[in-house]
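Have a look at this one before I ask anything.
Only one protein chain is missing from this complex, and each of the others stays in its spot.
And now, chain A:
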Amino acid sequence: MLTAGLVGAVGLLPWLSRTDPALTVLRARSAERDPTPEAVRAVRAELGLDDGPLPLLARWLGGLLRGDAGRSWVSGTEVLPTVVPALGVSLLLMAGAVAVAALTAGAVSARTLWLGSRRRLGGRGPGRTGSAVLAALPEFLIASVLATAVGVHLGWLPALGWQGPRWMILPSLALGLPAGAVLGRMLDDLLPAAFAEPWARSAAARGIPPSAVAGQTLRRCVPAVLPNLGLFVVGLTGGAVAVEQIFDIPGLGRLTLRAALAQDLPVLQTGTLALVLLAGVTAGAARLGGRWLTGPALRDGALHSLHPPATLSSPAVPLVLAFLLAAVIGLGLPHDPLALDTAARLQPPSAAHPFGTDALGRDVLARVAHGALTTLGAALVVSAAALPAGILLGLAPRLSGPPADTVNAVPPVLAALLVTGVAGSGPWTPALAVAAVAWTPLATHTSALLRQERAALHLTATRALGAGRRHLLRHALLPAVLPPVLRHALLRLPGIALSLAALGFLGLGAQPPSPEWGLLLAENQPYAERAPWAVLAPAAVLALLGAVAVTAAGASWAPRTGRRPDRGRGGAADARGAGGAGGGSAPPSVPFRHTTTVPASPPSRSPAPAPARTPDGTLRS
């Protein structure tokens, strides 16, 4: 249904956006010829455009049933032999990126795993700054730095092309590092709670090796991240345009981008269909994987609630970072961000221009400072819209799951064009276009957490005490789901700022000479080698923003998680405590493996290291 709707919408795209496909096709075929009325008419006749969109769509669908995806409007060649190899290339690239992302996520959560499995986590919160900085770095920047530094200057790996495994390394790094940082952060968010579960304590007390404990903890936490990994897989397959461009990789991202701009509908429809099918397969695999990892505990409602213990993350870190950000902005504000002086272009940092100048001789510091407000404002608005939407939709996974997977599969340019076609191009269109996609990872995250939370023992107990669905939602589910999703949303703030700027070339959003950060990065990227400061400055503030957002979220949530039991006294919190105490909760499949790994011992006999914490952070002896 959804897929059909989407493909139909793609088929209507030119008519929605009121752009003549004959003109764009003619232009794609021959960049410089004059669009004389005769030429445009000839193309219209050739493509049968005068029949209108529905017969065209019907014809294409009819062909599809016979395994024929039609011929490209631009090149006249068959679509399938074009799309299939591109999909293959993209899938391979994505596989490389997933491998890198997994390693990165592992590295991000390594510290927590190491300490946690040795019961030395104490009250320390996860290290947030590094991964937040990495998550905020735009892929195209990493890609150009890698291509220039490793590919050209060091010559260790090929700087472009797609001719063998060696060619995969740099692009995979560029795509996998930021994504891995996001996933790693999400994982790292859950780990301390898993380590605080009674079975982990018991395991440590029994002298189970830390590596085994760490493994089981991962197994406990990965299912919550898995659906997001799925989104990332699909998103990268169709949306890695910038990296494909820089490394000259003939992937699906560039193919669909070209097709979207030329309004080459058969190619665009086939590409979109392939991506949506991939999304379906991936979502299914993620669900199965999650079920397999969690085991029957999910069905039996025998999970423990993954509430992180109160962390002692100090507000000093975010304060220092925020002060740094404010200082940069404050220093730059007195200068003019638009005054250009082509005689002083690409100047290195100096006393007059602390961050140097850009390609038109403008002061980079001034531009960074003046761009802060619009960048932050727009990104915050989109995040603020995406967060409640994501959470609300995520609470109804059956309803929102398929649309989330489908929307996420749509290449960003196509999504923007569709939104523009429906909503027209007003000042809010870019925000709408980004928000239309930005809710999906949050909804998926919410659903994944919810699925585990619903299977928690304390919920069964609360239900037994007669709590209604609303009570459960308000007092048990939401408090458990909200904090990690909020942190996730904040982690994606820099990414949203970038996606907003990335729509500029469609005529949406900020236009030059506006100093929006995404625009700064894009306009200075060609000069990255000659004037690295001009890209590093906006990238650094963006990373700083990410770090502030994430560390601040950590600091502000910690006390509230600690307070929750007092607030909910006599209600859910008590039931949760009861559940935790009575259930002998264990990692997913432990009850079925009996005592080989971890004994499911009643807490009374549990040789817990004292004083231990419940998931709620209350002290128990």
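Simple rule for what comes next: a contact is a pair of C-beta atoms (placed from the backbone, for glycine too) under 8 Å apart; a residue touches a chain by one contact, two chains touch by 3 or more; residues count from 1.
Everything below uses one rule, namely that contacts and distances are computed from a predicted model.
Engineer: Given the choices "Hydrogenase 4 membrane component (E)", "ABC transporter substrate-binding protein", "Dimethylamine monooxygenase subunit DmmC" or "Peptidase A2 domain-containing protein", state the protein name listed in UniProt for the chain not shown.
Structural biologist: In UniProt, the chain that is not shown appears as "ABC transporter substrate-binding protein".
Engineer: Quick one: which of A:16, A:159 or A:303 touches the chain that's been left out?
Structural biologist: The missing chain is touched by A:159.
Engineer: Just name the one of A:6, A:28, A:221 or A:489 that touches the chain not displayed here.
Structural biologist: A:28
Engineer: Of the residues in chain A, which ones touch the absent chain?
Structural biologist: Listed in rising order, the touching residues are 18-20, 23-24, 26-43, 45-46, 74-77, 82, 85, 88-89, 91-92, 144, 147-148, 151-152, 155, 158-164, 167, 245-248, 250, 254, 261-262, 338-340, 342-343, 345, 359-361, 504-507, 511-513, 523, 526-527, 529-530.
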